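With one protein chain withheld, the remaining protein chains of the complex are depicted in position.
And then chain A:
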Amino acid sequence: MGSITLKNVSKVFGAHAVIPSIDLDINDGEFVVFVGPSGCGKSTLLRLIAGLEDVSDGAIVIDGKNATELPPAKRGLSMVFQSYALYPHMSVRANIAFPLKMAGEDKAVIDKKVADAARVLNLTDYLDRKPRQLSGGQRQRVAIGRAIVRQPEAFLFDEPLSNLDAALRVNMRLEISQLHQQLKTTMIYVTHDQVEAMTMADKIVVLNRGRIEQVGSPLDLYHRPDNLFVAGFIGSPKMNFISGSQAAGHQAHTIGIRPEHLVLSKDHGTWQGTVGVAEHLGSDTFLHVNADAIGTLTARVSGDFAVTHGDRVFLTPDPQRLHKFDEKGLAIR
């Protein structure tokens, strides 16, 4: 069904190699998230898979067939764009029906499929409206509706939630995950938000400057990052990195410890420091501590640990959770 394989895929714009060379396997039914900082080539990679850009080299295999030279429509993929890209002069109904109409389906079949999609996405009451009469979340659902009616081999999402407010984003995140449970279709989802990546993915692909840094399940990446980049990118707040003599004591060039793996105490511990800023979230508190001779460390403590700016605290890293990296930034295990 919807398995996708990239073999040695590269993309060059002019003299600028945006994607040097990528190999990747995506299994049928998987929810894969491409994540990485802005400009790292996530959208480009997705557009290569969609066929909206030609590959400079390499091959794309979809469902066992070489699709490298196929036009977008023939690849059996659907895409949800960041701007939604709804057709503004068509009603919601016509928007959702458009791919079916282009495929030459029967009027009755189209009506039934559109009604089904509208029901799944809670759009039944809005079918006769124009896109501009809808809220952002509703537009998003129309875009998804247009993608699902065709029953594609796989869905491609390019930062579909970035135009929504925080509350709606959490909601839609859940809805897309539920949709994936229902349809069990392969989904490739691009985001630069590591929370979206962690919560939704079966498999995360971390990209940096057009290269794959690591592929794995969310918890895999969290517990066993391969290198400094992945360690710093996955997890919020960011992992603390310490180099110099402290790291040398652990036979490493750099050591990393996540904020949630630092144990705080008011009277004893490995490192000592002064509390700079305390961010109270209620359940948790993020402490930015200026540790003596180390630098700023972020620590995550329970909400009832009472400290304020200027207090002296002691921090102890959990030795089981300490990450060690060599001078090339690769993890030492």
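Just so it is clear, a contact is a pair of C-beta atoms (placed from the backbone, for glycine too) under 8 Å apart; a residue touches a chain by one contact, two chains touch by 3 or more; residues count from 1.
To be clear about the criterion, contacts and distances are computed from a predicted model.
Peer 1: For the chain that's not shown, choose its UniProt protein name out of "Aminomethyltransferase", "Quinol oxidase subunit 1", "Carbon monoxide dehydrogenase" or "Sugar ABC transporter permease".
Peer 2: "Sugar ABC transporter permease"
Peer 1: Quick one: which of A:Met79, A:Leu127, A:Leu161 or A:Ala252 touches the chain that's been left out?
Peer 2: The one listed residue touching the chain not shown is A:Met79.
Peer 1: Which listed residue, A:Val12, A:Ala103, A:Leu219 or A:Leu330, touches the chain dropped from view?
Peer 2: If we include the chain that is not displayed, A:Ala103 is the one touching it.
Peer 1: Under the stated touch rule, tell me which residues of chain A contact the chain that is not displayed.
Peer 2: Touch with the absent chain occurs at residues 50, 52, 71-73, 77-79, 81-83, 85-90, 98-99, 102-103, 146, 150.
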